[in-house]
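All protein chains but one are shown at their positions in the complex.
Let's turn to subunit A:
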Amino acid sequence: MKRLAILLFSLALPCAAAAADYTVRPELSRLGFTGTYQGAAFNGSFGQWTAAISYDPASLANSKFDVNVTLASAKTGDHDQDSALPGVDFFNVAKFPTAHFVTTGFHQDGAQVIADGQLTLHGVTRPLSLTVLFKSQGGAATLDVAGVLKRLDFGVGTGDYADTSVIGADVKVIAHLQLAPK
């Protein structure tokens, strides 16, 4: 009986251990956002960001995402937007150079895994949940996450720019990560 307990415990051990750690392959990964301006969607992405990913679908309790984003690296391809985004009315990168997202836990919604976390952007920290799509192939994996934030919750685009009939209230955050085992 004691032996059996030890055997079960040793079988369960890998599950209880920390989830697998991954390194991001930046050249194959993308962190972006989709906003709306005058009724049309526009896409942007960040050129500089880092992510520490520990993930195991069988051990969500031990999984963790920790992401740092250099806000000055945001690019939409539109000259006006790219010159406005770093400014005081939007990201204010001089005062708040980085955004930070860290998970506080994961939960299952049907078949869908949701990462719950805290996003710090523009000096404001608020909860943000992301849908998680994780596929592992051998040791490597791909991770796709998506979530929606309200830009005004974080004070991004205030004053004149708070008019959500011109600049949409919702901003979708999307990331596609190609992961290599650590």
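Here is the rule we go by: a contact is a pair of C-beta atoms (placed from the backbone, for glycine too) under 8 Å apart; a residue touches a chain by one contact, two chains touch by 3 or more; residues count from 1.
One rule holds for everything that comes next: contacts and distances are computed from a predicted model.
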| task | Mind telling me which option in "sn-glycerol-3-phosphate transport system permease protein UgpE", "Cytochrome b", "ATP synthase epsilon chain" or "Aldehyde oxidase" is what UniProt lists for the chain we can't see? | result | "Cytochrome b"
| query | Out of A:F96, A:F134 or A:Y161, which touches the unshown chain? | reply | A:Y161
| note | Contact with the hidden chain, among A:A84, A:V148 or A:A169, goes to A:A84
| request: Can you work out which residue in A:Y37, A:F96 or A:F134 touches the chain that's missing from view? | output: A:Y37
| task | State which residues belonging to subunit A touch the missing partner chain. | result | 37-40, 77-80, 84, 159-161, 163, 165-166
